[in-house]
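Let me begin by presenting the structure, written as structure tokens, before commenting on it.
Only a single protein chain was left out; the remaining protein chains are all shown in position.
Chains here go by letter, A and B, matching the order in which they are written, and residues are numbered from 1 within each.
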Amino acid sequence: MILKIENVTKNFGGVSAIKETSFSVAPKEIFGLIGPNGAGKTTMFNIITGNYEPSSGSVIFRNEVLNGLKPHHIVRKGIARTFQNIRLFSSMSVLDNVLIGFDFQVRYGFLESIIRFPRFLSEEKRIKTRSMEILDYFGMSAFAHEKAVDLSYGQQRKVEIARALATNPELLLLDEPAAGMNPSETEELGELIKKARVDFDLTVLVIEHDMKFVNQLCDKVLVLDYGKTIFEGKPADAIQDPEVIAAYLGDFHND
Amino acid sequence: MFMQQMVNGFSLGSMYALIAIGYTMVYGVLRLINFAHGDIMMVGGFLGFFGMEVLGLPFVAAVLLAIVGAALLGMASDRVAYRPLREAPKISLLITAIGVSFFLENAFNVFFGGVPRAFPVPAYLEVMVEFFGLMMPMSAVIVPIMTAFLLSVILWILFKTKYGMAIRALAFDVGTVNLMGIDANRVITLVFGMGSALAAVGGIFWAVNYPSVEPMMGVLVGLKAFAAAVVGGIGSVGGAVLGGLIIGFTEVVVIAFFPELGGYKDAFAFIFLILILLFKPTGILGIDFEKSRF
Partner (left out) sequence: MQAMINKHFLIKVGMILGTVWFIWFANGHFDEYTVRILNNIAIFVILAVSYNLINGVTGQFSLEPNGFVAIGAYVTALLLISPDAKSYQYAIADPYPFVMTLQSNFVVALLLSGLLAMLLALVLSFPVFRVRGDYLAIVTLGFGFIIKILAINHPEVTNGSLGLNDIPEFSNLYWTGGLAIVAVVVILNIVNSKFGRAMKAVRDDEDAAIAMGVNTFKAKTLAFCTSAFFEGVGGGLLAALLTSISPDLFDFFFTFQLLIIIVLGGLGSTTGAIIGTVLVMGGSEWMRFLDEPMNLFGYETTAMPGMRMVVFSLVLIFIMLFAREGVMGKRELTDLFKSRKKGGK
């Protein structure tokens, strides 16, 4: 198991956003975290990435307890994320957005950048080449010098995933990657994520509302409702589960 | 002697508290350090001065004029300078606030001169009264009493009225306020009005105490009151009062016991600010706003 969530509880001022939740994600798995709004999915992401400290329980990544680590250290351990509402660096080009992902992997110092040592130049060249490769993989290299905010919604999603991959993660957390996309874009994105899993050696944990998308994409799902686990298993079985259906109140077939 | 110092500390702390409440409330709803708040206090002091010297009003009427005038100015500053920037990057708002602050200081400096003007303190505030066996001017007794009264009014508004609840809701989430059917901008206007009114009272107390007004009088007081708000816990009205009292007492007591530190008394609040940021950034009674950002 690459990621283990053990008895995690998170309280906000007396209200539990997550209650005693446990689950494990196997390497190279695409694992769906689903549930209605307010179920605690994004809270769970924020606990894994270290933005929140769990009230109790632990997060274990590759046999290492992550509790108490700073978010930027957790990224360096190999966990990258995207945001529910795309958060690209608005004043920067697409290429610069991806280059940020290499920030902690670049080996030159402050003075070397001021005096422009050869190592500065070779390192910059290395990460630029690598960034262009990643952008190319997502079919975005033509937009490398555009401002990220000038792109379409679907393109911004891809840049955000490309940026996350630049941190060289083993575990990728996607927070509603298909939100705001039309069905054909959604399907294309699903295929792209599946392909990237193989090509980038990834384990993927994805939050999603769109059950069709989840069905297409995920190997396994965990359904949360008001902070409690109500189902764990195959996505096809989740749709049949009466408790899950009750939680969603028929939300499934809305698209 | 000790009691005397306690009363002085309480009096000074009350003034800081009155101004700190405005900082903390504006920070609560806009996450803005309103640099102009100390200058609103200065304008309050000046309005009191004009009310008595130019219009010949009695003291109480001049105070009311100052309160209303400062509240209007505070609300106008929000309407003109801050509201157009609600969607702008935070730094634009902060820069505008410092611009408003500098404008008020220098406009008053140009039009009314930088020389301190003697504040006409009414005789009944200078009467010496006996209080717990101590002789002290009436003003030193009235300041804390008035502060306590105004504080209870503010708390009543915050916790017992619809708009007060909207203010508290806005401090956490704009969405909730809209759900309550209240326009967030009106709530913010109200916050500026209330904060500025309290600052005006603080300005009058200040003017009575020293007894003078001058265009730069709000600069250091504003800075200290902000430090007080952070020490008490920014976003919390009770915290602002507590922080104000702590800083007021410290200034008075330290100087009473170590007169040689007199030259540094303006630095105490700053040291408090640094220490609280280092060891308890949410302040003594503070709210951790930053947790709700995802």
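We take it that a residue touches a chain if its C-beta (ideal position, glycine included) is under 8 Å from a C-beta of that chain, and two chains touch if they have at least 3 such contacts.
Just so you know, these numbers come straight off a predicted model, no measurement behind them.
Though it is not drawn, the left-out chain touches A, B in the full complex.
The hidden chain makes contact, of the residues B:Leu94, B:Val141 or B:Ile284, with B:Leu94. From the options A:Val8, A:Leu33, A:Ile47 or A:Val75, the residue with contact to the chain not on display is A:Val75. Within the full complex, the residue among A:Asn67, A:Ser113, A:Gln155 or A:Gln216 touching the omitted chain is A:Ser113.
The residue touching the chain not shown here, chosen from A:Met1, A:Ile60, A:Met92 or A:Ala179, is A:Met92.
Residue positions on chain B in contact with the hidden chain: 31, 33, 35, 81, 84-85, 88-92, 94-96, 98-100, 102-103, 106-107, 109-110, 114, 219-220, 223, 226-227, 230, 234, 263-264, 266-267, 269-270, 273-275, 277-278, 281, 290, 293-294, in rising order.
Mapped onto chain A, contacts with the missing chain fall at residues 49, 51, 71-72, 75-76, 80-81, 83, 87-92, 96, 99-104, 106, 108, 110, 113-116, 120, 124, 150, 163-164, 166-167.
One rule holds in what follows: only the chains that are shown with their structure count from here on.
Mean C-alpha position of chain A lies 45 Å from that of chain B.
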